[in-house]
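Other chains of the complex are left out, but the ones given are in their true place.
In this document, chain identifiers A, B and C correspond to the written order of the chains, with residue numbering beginning at 1 in each.
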């Protein structure tokens, strides 16, 4: 049986369609989840896609974290369900305190769309096991509030625990502390990534096909689980 | 301040009713302050057989404004229809919200470009943002899913303090609205000239996709059908005019002065509105639909009723308000953003409302379609409007304004650039190349384009820095559309007829270099005051040039927009028609890119180069010179070139193709080297300055694999396109043998420097 | 060190979609008594030497606010 990966659509989600396409391309079955859903429909993993949920009014992700479906996701994440937040999804996971830290305004103050190279730091998570630690991949960054921030103790502890998922390796595009591009939860099932792997699954429309590994990884993780 | 705590409604006694209007024909009305002439006011009274009510006056004043009625341009724009080439691709044409073009496989696309120049000067961020919002709703109203946007921008000198205020605001406004809406920005323009200092041009384009059967029209049909207003609530946005009316009619409480003329955009609401409309379309319940843009409810109701040949009864007090103190005239004129109006059968209203509720979109029945042929509106029980809708929508005044070629035109043409000293030494040629490449005009636009998301939706095949944007429509077959916009104020200043054809030719060529087949045209005509005969001459020449050019190229104009009164004091901007060309790509996997991505390919210059420097970037930047004739136009040659490029792309002959425009071959080569990360070695002819900097039209530079070269050469011969092998790709530099060599790193530094240095 | 605070708010008649969205979120979170929210900006300005409130007002009008849609107040911080 193929894995079923839910992709949440909040009002204002934009990359939900692309995330579903990536899930399908990796060989899993994408399941549309709606922000108002009271159930996760038995999915094996969840992607919170990029976009501007609720317009990103107030702060990115601040309003989305109170959506009904988030209650289900927070609970299931606690039981080990693999969850990946991409860009706005990462912001939502931080706002929901499923991931440490916060994402602040880019150092350059502008929205930045750029092809970036990131280095995978942790290759054991549910979302990165198809990569090798130290591997460089080319993906798309597109965000206005993508600067990863945490207090010194938090930074020290995520470094010590191996919770840094990936770092920018072609210059720091937004002022993220320690070049952090993504982090994972202590348990390793909840991941947040600022750049977009789902926009890097086909060289015709993206900078590479490197991003598919995130979706292929979760397939493997689900099979083992 | 909020939706729940509304101020007390204005006293109803203050309303000017239809009965009042009949009873008090002599009452003075502030028509002049609303922008109507005495003749126009008299014409309204004649049409109605009485003076208009205040609310009616509001409707006519906005519907008969230059912006909505095209009263100074209409007579000339007819040429687009009269001279339209025979074509079977047009499913809906001029007069609709946007033109619709058949692209095959059951798909159609609709696209249009529109200006938001004045608002963007007053409040750059919101002005530009709402410009994007408005054009997206136009596309949505045709039944299409918007799939991409573009922006053509022109500012005063890049280093002027006011440009530092306006440009970053405009760019972040476009970025904010387009990104938040989830529409990839696939291209545009960025130009600078002192003539735009007090009057920037902000033109936004949107393209949408639909199946043939999904086409929607703005027509209210079926008496008894319900009129539903949905989206944002109506507030006092952009109704400076209506407040004139309010203060004049209601004793001038001064309240009117507070009405803002700036609208604030809510892209989140627009995103919901887009998804909501598309879901509504899928149910098949929508009989007619219209977006609310300039002139708001006044425009939507009159155009829907006129379009359907019906009547309509509207209860203005049903319109959901953000500010309860608004009166009927203000509600009619409000330009609040993110609103649409639909016509629905009564039995389908609940289903309609359910879908709106799902998307959190407020929807309200505000009236119904009638068979009376009258547009009737009530407000708190009294009738405030009773007019034939066509009289406002279609029977506005049409002016044949005087047009005279200004005497100064001859002086301008006489200032021949042939007198300018051409560089000959390698050192000087190199310096001029770096001057162009390092200028805001010729430099890298990444500072702007990086703020735009071009990846969203995952179907963008080409965007900046390529010549045209290219989006995939069907992932199975590879069907896609390419789009480019171009305009050149300098050329048009010298010769508006030829200049407009050059803009058309450039956009056409930009689309063609990707391998796409040009299919249709949209345009945004940015000019000074039509009341100035010299400007009117420029305008008539430009329209004639575009209509003739499209006829010759065999591609119809499907729609567009006219923006007059672009001037500072008495000084108009350079005439700036911006032309958008749409092409179809049968298989986007065969697209041609603009960069040299590999070494060892032959660099071939297609087309003929003549010493043509009139209006050129080189003459302007190197000598501050603007004069003489613009490059010669040869549309048959453009057609031949485009045909050749499509064949070459389909047969996979090309590594790269890049069109030549501003800055000539010099800039094109530098751009291809930089975007592909590979240098080239070029063997220049004797007249290197002409070779490098002339802006002769109808040219492109391509790179072809050595084994494909014979094929390419024979295809060129067959198409009647001259082709000269001028060098080879490869190496770490842009080298002109015997003249100069610039390492790629130095090229890149020069290219990238200008905009970040100015704007941070 | 002398300090000023400049508060910049959208003029009351200007649409504030952001404030409306926040008010909606407050109510959904159980703060039903929230009638409306308007969101503005607060600038805390530190000076190397004293300046008059008028001077800071000039700064606000020129740089911190767009008087077409915003209004501001200056007070010592």
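To be clear about the criterion, a contact is a pair of C-beta atoms (placed from the backbone, for glycine too) under 8 Å apart; a residue touches a chain by one contact, two chains touch by 3 or more.
Since we're looking at a predicted model, the values are computed, not measured.
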Provide a label formula giving the number of copies of each chain type in the whole complex. A x1, B x1, C x2
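Just so we're on the same page, only the chains that are shown with their structure count from here on.
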Hey, which pair has more contacts between C-betas, B-C or A-C? B-C
Report, in whole Å, the distance between the mean C-alpha point of chain B and the mean C-alpha point of chain C. 35
Taking each chain's centre as the mean of its CA atoms, chain A sits from chain C at a distance in Å of 34
Sites on chain A at which at least two other chains make contact: 54-55, 57
Among the residues of chain C, which ones contact at least 2 other chains? 17, 21
The answer for chain C against chain B in the complex is residues 10-17, 20-21, 23, 35-38, 66, 68-69
Any idea which chain C residues touch chain A in the complex? 17-18, 21-22, 25, 28-29, 39
Using the touch definition up top, name the residues of chain B that touch chain C in the complex. 1-5, 122-123, 126, 232, 235-237, 258-260, 262-266, 268-269, 322-323, 336-337
